[in-house]
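Of the protein chains in this complex, all but one are displayed in their positions.
Here the chain labels run A and B in written order, and each chain numbers its own residues starting at 1.
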Amino acid sequence: MFNKPRSSLALPVIGVLAGLGVGLPVLYFLEPLVLDPVVSPQAGQTIEDWLREFRQLETLLVILSVAVGLLWHASTFLDAGRSGDLRLVWVGLGILFLAFACWMAVRRLPSVQEGSSGIMLCVAVNALLPYYMASAAFTVASHKYAPWGSRALRKLW
Amino acid sequence: MSAGANNGPASKRRELAIRAGLSICVCILLGCSGKPQVPPPENLGEPPLVFDQGLSTDEVVANVYLDATSSMKGFVKADQIEPYLGTIEKAEQVFAIGWSKASVHCFKFGAKIVPLPGESCHLYVFKEGFYNLPKSEDITRIDEILEKSPQDAKNLTLVFTDLYQDRADIGRLLRAFRDSTIPRKLSVGIVGIRSNFRGKIFDIGARSFSGEWDTKGNRAKFRPFYLFIIGRRGNVSHFMDELFRRSKDTGPDQAVLLSPDVTASLVEWSKTKRLIEQGLVERRSLFQAPKSRFSYGSLQVRGRSTCTLKVEADYAPVKYAPTLDWNHVPQPRVQVRTFQVTTDGKLQGVDLARVVDGDLQLQNNKLVFTLTIHSDRWAGRGLYAFDVRPNLEADSFRLPTWCKGWSVTEEERLGLKNPASFDGSKTLNLFEFISGLWRAMLESHKPQLGALYLYLEK
Partner (left out) sequence: MKNYAISIGGSGARCMEALVYLCAAGIGPQDQDLTLVFVDPDTNNGNLKATVELVKLYEKLQPEKQDGYSYLGTRVTTKEPQIWSPFEGPKPTLKDFFSYETLRASESGRDAAYLMEVLYTHGQREATLDVGFRGKPSIGAAVFSESVNFAQKAPWRQLAEEIAQAVGRGEQANIFAVGSVFGGTGAAGIPTIPRLMTGETLARNPKIALGCTLLLPYFTYSVPSGVADEVYAHPDLFMLNSKEALRYYRSFEETYNRVYVLGAESQAGQEWGGVGGEKQRNLPHFIDFLAGLAALNFFASANPTEHRVCILAVDQKNCLKWTDIPDQDNVHPKVAKFARSMFFYLKLIWPRLLDIREGATGVQRTPWYVDLFEKKKLQVSDSKTYEFLQDQAKFASLSLRWLRDMQKNQGGFTLELVNSLAIEDPDDPKSGLKESVFDKEFMFQGAGKAPKLSRMWGNLCCIADKGLPPTIGTLRALQVGIYESCS
């Protein structure tokens, strides 16, 4: 079952840190700058309160996104990589989680008068970016090119 | 430092990155500390006040004044002295039960006030000789009571009278209220009760005839007497609640409470429910929060040609008080005063009449304020302060129907040729008196429903 050298176990850990290290700053520093000018909360809610609720939910989503990245890593560790690279699994996990994130956002985020498309864009980023960072650059060698864009990404270092 | 090793492109990129990072940090810090200051809402104008919180005191000292003039004799000569006697009795019960500590002092009055021993005031009214006042004293001088009654918060003044007043008397009485009661921010509750009567009614017609009036148990002919309750609103309102609970002969539809306040709770921003904020975004961080006991809204105007703000506030009229007559609330129903906040935190009045339209509606017992802001006509940029208040007049309020229904005017009285046609179930100048008293209160106190303070960033 365990088909990889033990040193590979460090990769998921680094992937988690990378996912959180990118996802959380984007959520806490970049997205407020994007959403503040475009979102109009429902009457009676200040933009600060809305952003706070948004941040709370999305922090959970970022963490879950990284957890989905761990699921990906687990699948690569269980699979030898001989017959395929599990790219469909990677894509499937991403799409499923994106759908879940959108559903959660629709259900849990306070409604707004304006800015829905910006919000959903940020939700998509929060769902996919940490997952991508946790997986694309730190997948174990036998499946490292399964994530889209990983070949180009890995050329950077 | 030697040239060469540190001057490569990698080190230049590093230096550039460090500089960019430091600049961003400085900008963020500067941005954080650079919020403008705004003056508090109190600076926008006279803030609305509640003169009387409407709370009853634990202890009450009741001074009960019984009208002993001859016009009152008929109430006790009837076959049944009800409900006149019963009302006085019930009033005493209210004091006995309605407060944890109460003392009752009885008085009789005409032109002069005479204290009566004991606390059972009702025992005096049917005593022989109670109404035998000297002719010089057989005048109902309620103004004397107003001037001499104590002023403590726990004092409650009750006056049982038939309010037999001509126009001159009304004028004097109103003056007394204006001079004594109104400045003290006291409330006046007036309860009308119709009772059995057999006796004389004076000053009927242009020739001041007097005539007999015998109700013979016919409720339709019962003659009214009035109970004035003067004191702090809470005590007056509490007394009225307790009286109505005990008495079948009167009730809220035969009462009115004239108070310095027209609302038990002022409308303010924090108590409103925002219904619509189109083109506007509430934002706390527009400026450094000023110290104020009033709440305010801070909104940012977004890029739309028309922005709409619609908020709903509870309408909490004072119990038993005259109600808002929406058809008589003048247009515009809302007064909006606008200011620009200068860079040094001062207010500068600015005319935005073309920009801002305000409206007020009463819907399902809620006050609904609507502000429409035409951004396309608003050229200025910066921070603005708005003071939005309902525009009320004395005519905006409606007295209960009984005030007019039980009243007969001076003209009607003078026009009577036949004394027998006089309707003893009505009181002369009742409506003039009550409406005059209410108007005097409104003019003196200028009560308000509240104010919405808004700071807008354009």
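Points worth noting:
We adopt the following convention: a contact is a pair of C-beta atoms (placed from the backbone, for glycine too) under 8 Å apart; a residue touches a chain by one contact, two chains touch by 3 or more.
Note that the structure is predicted; figures quoted are calculated from it, not measured.
Partner chains of the missing chain, restricted to those shown and counted over the full complex, are A.
Considering the whole complex, the residue from A:T46, A:N126 or A:S142 that touches the absent chain is A:S142.
Seen across the whole complex, the unshown chain contacts chain A at 2-5, 7-8, 80-82, 84-85, 87, 140-146, 151.
As a working rule, only the chains that are shown with their structure count from here on.
Distance between chain A and chain B, defined via averaged C-alpha coordinates, is recorded as 60 Å. Residues of chain B that touch chain A in their complex: 273-285, 300, 302, 310. Residues 39-48, 113-114 of chain A are the ones that touch chain B when the two sit in their complex.
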